[in-house]
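Below you will find the structure I want to go over with you.
The complex appears here minus one protein chain, its other protein chains still in place.
Should a chain be cited, it is by its letter among A, B and C, assigned in written order, with residues numbered from 1 in that chain.
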Amino acid sequence: MTISPAIFPPLIRAVQADIAANAEAVTELDQAIGDGDHVFNLQRGLQALAEQADAIAPLDWPAAWQKIGMTVMAAVGGASGSLYATLFIALHKHSRDSSVSGFAAAFAAAVEAVKQRGKADVGEKTMLDVWVPVALALQQDAEAGKSLDELLDHLCQVAAAGVEATRDMLATKGRASFLGERSLGHIDAGAKTAQLIVAAVARVLKTA
Amino acid sequence: MTISPAIFPPLIRAVQADIAANAEAVTELDQAIGDGDHVFNLQRGLQALAEQADAIAPLDWPAAWQKIGMTVMAAVGGASGSLYATLFIALHKHSRDSSVSGFAAAFAAAVEAVKQRGKADVGEKTMLDVWVPVALALQQDAEAGKSLDELLDHLCQVAAAGVEATRDMLATKGRASFLGERSLGHIDAGAKTAQLIVAAVARVLKTA
Amino acid sequence: MKKFIDDPNSLLDTSLQGFAKAHADILELNLEPHFVYRKQRKSGKVALISGGGSGHEPLHSGFVGFGMLDAACPGQVFTSPTPDQMMAAAEAVDGGAGVLFIVKNYAGDVMNFEMAGEMLALPNASVLVNDDISLPKSHSIGRRGVAGTTIVEKIVGAAAEAGADLASCKALGERVNQATASLGVALTSCTVPALGHPTFALAEDEMEYGVGIHGERGRETVKLAGASEIVAQLAEHIADELQIGTGQHALLHVNGFGATPLIELHSIYELAWQQFNRRGLNIQRSLVGNFTTSLDMAGCSLTLTLLDDEMLAYWDAPVNTAALRWGC
Partner (left out) sequence: MKKFIDDPNSLLDTSLQGFAKAHADILELNLEPHFVYRKQRKSGKVALISGGGSGHEPLHSGFVGFGMLDAACPGQVFTSPTPDQMMAAAEAVDGGAGVLFIVKNYAGDVMNFEMAGEMLALPNASVLVNDDISLPKSHSIGRRGVAGTTIVEKIVGAAAEAGADLASCKALGERVNQATASLGVALTSCTVPALGHPTFALAEDEMEYGVGIHGERGRETVKLAGASEIVAQLAEHIADELQIGTGQHALLHVNGFGATPLIELHSIYELAWQQFNRRGLNIQRSLVGNFTTSLDMAGCSLTLTLLDDEMLAYWDAPVNTAALRWGC
C-alpha cells in the first residue's frame, strides 16, 4: 500500500474528532500552566484544514504539505500555530517520495525546523517532548524495516511516554516557563495534543 | 430645668453611639432599596459635629443651630446631607427662645423647610415619615403642657410608628423610587436613622 | 473586598492628589473643600461647574479643562458633594459672566446644588440632566442623569468657550439633554469601598435592565441574553423615546460601567450602529469607552443624541481634558 495525500480528508477528520473528544481535558492542562487557548487554536486550524481537505487530496506530497502549512499558518496563531506551520512548510521543503524512510527523513528535518523556530529542544516541557522522540523512532523503525503496524504502535507508545515525561519537567519554554517551579506536576497541553495527533494518524493509517 | 446648647456634647455623643450600634442594620436597609451609603454619610456628619461640640456648647440657640447646619452641610453630602443641613439652618432662622413650645414651633417650621427642599411629604417612604409626625406630636404635646418625660416618650412612640409605616409604602422620593414595586416590604433607611436620633435625644434629655 | 486601598476614608483624597499630579498641565486641586479646576481661565466666560458622587470617573473631573468644564466637585463615593464645594469652586473659576451648574438628576445632587445656587452671591443657573429612559417621564422625581451628561458637558463647554452667555449656555444644555436618551444594563453590581462587598447579587444567568450608575438594582431583573438581543432592546426603547426618523443626524455613545472590556464595548457599538442605521439614522459621531462608570460594575449603556448643526460643531470643537481631547 502506498499512501497519498488522498489520505488527508479522513486523517483530518480523525484528528479533529480526537481533539474535540479531549478538548476539555486539554484546556484544563493549558489553563493550569498556560493561558487556556491551545485547544481553540488547534481547532481553528483543523477547521480550516477540513475546509481545504478536498483541495489537498489530489495534490502531490510537496504541494499538499505546502497547502497544509499555509492553511495552518493563517488559521492558528499563538505559539503552536507558528510551530505547526513551520513543521508543515519544512515537510513541504524536505518531502521527496512516498516511502516510509523518505517521510521519516523529511519529518526529522521538519522537527529540526520546529526546534529552531522555537529555540527549544526535548526536556523543556513542550510539544517537542513528543515530536522529537517520535521523529527518532520513526527513522529507526523505518531503517529497521518494521511493518507499518508495528511502527505505528511504537510511535504511539513513544508519544504517550513523551507526554507523560513532561509532567515532572520544569518548563523553560512557552508560557509555562513564567511559572517556574509551579509548572511542575502538570502535563504540557501542547505535548498532549501532539500525542493525540500521533494516535489519530496511526489509527487512520492502520485501517487505510 | 432649661436646656441650653451645652447639651450638645453629650447629645452628639449619644446619637453617634446609637447610629454606630445600628450601622450594619441601617446599611442593610439602604442597600436593599438605596445605594448603601446612608450610614457613612451620617457618621461623617456626626464626626464633624463631635469635633465642633465644644465650640457649639457655649453658643446661644440661633448661633448653635447655625454652626450645626453649616457643619452638617459641609460634611455629609447626599440627599440626607442637604435635608439635615436645611433642617438645622431653618432651626437657626426660626429659633426664638428656650421654651418647649418655642422649640416646637421652630422645629415644625424647619420640617416644613425640609419638605420644600425635598419636594416631599409624609407617605413617600422617607425620613419625613418620622420627622413630620414627630414635629406634629411635639407641637401638640407642648400646647397640651405635657411633662418633658411624657412628651419624650410620646415622640419616641411616634417616631417608631413612623419608621414602621414606611415598610408598606411605595417609595416615590429618593433612590428607592427607582425600584417601583420592588421598594415594598423594606423600611426606609433615612426614616430609621431619624427614629434613632429621636430616641437618642430623648434618652439624653430625660437624664439631663 | 479586593481593591487597591489603604483605607476607604483616604481613598478619595489620595486619588484626587494623583489625578491632579497626572494632569498638572491642565488643572489644579483644592482639598478643603474638594474641587478640581482649570488652570487656564478666561475672563468674560461663563463658568461651567459640575460634580457628583465619586466612583464615576472620568466623569466629572476628567472633563475639566479647555472647552469643557471649569471645575468639578467630587463627593464621597456615590454621595453627592456638598454646597460649600460648589460655592468655593464657583468663586475660584468665576469669569464674571455667571456660573452654570450641570447637575445629574439625583435627589442628593439636585438639593445640594440648589442650596449652593441659593447661597452663592454670583449670577448662576443650572441644567438638569435626566437622560435615563429606564423610568417613565412621569416618574415621581423625574428620570436620572447618566451617561448623556458627558455629551451635555462637552457641547455646552464648547459653547461657553466660544463666548455664549449664561442664558444661551443653559438653553443649549437643556436642548442637548432633550435630544439625548440613555439606557443601561448591568451584569454585576459593584463594590463600594466603604461597604466592602457588592451592593446586590445577581445569578449567573441574570442581568439588571435599566440601571442607574450607583450600583443599585435597575428597573427589573431579567434573564441574561446575547449581545444582539440586548442591544436590539436598548436601541428600540431609545428609538421610540427620541422618535428617531430617517436622515436624522446623531451621536452614538457606548458607555462602559467599568469592568466591561473594550472588545465587548466595540462589539456593542457595532450592533447598536446596525440597529440605528437600519432605522435610517445617520450616525455622524461616536464615543465608545468607560466615561460614566460605576466603580467596577460590569455593564454598559447606550446613549443617543440627535444632533443639529450647532451641537455637531460644538462637539467637534477643540477640547483638552484628562478624558476627552481633540483639536489641541
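The definition used in the following text is that a contact is a pair of C-beta atoms (placed from the backbone, for glycine too) under 8 Å apart; a residue touches a chain by one contact, two chains touch by 3 or more.
The model shown is predicted, which means the values in this text are computed figures rather than measured ones.
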Visible chains that the absent chain touches, using the contact criterion stated earlier: A, C
Selected from C:123, C:245, C:261 or C:280 as touching the chain missing from the view: C:261
Touching residues (missing chain, whole complex) on chain C: 2-7, 11-12, 14-19, 21-23, 54-55, 57-58, 62, 77, 187-188, 202, 204, 207, 224, 226-228, 230, 258-264, 266-271, 273, 283, 286-288, 290, 293, 295-296, 298, 300, 325-328
Interface residues of chain A (partner: the chain not displayed): 27, 31, 34-37, 40-41, 44, 73-83, 85-86, 117-119, 124, 172-175, 177-180, 182
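Everything that follows uses one rule, which is that only the chains that are shown with their structure count from here on.
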Most contacted chain pair (by C-beta pair count): B-C
Between chain A and chain B, centroid-to-centroid distance (C-alpha), Å: 75
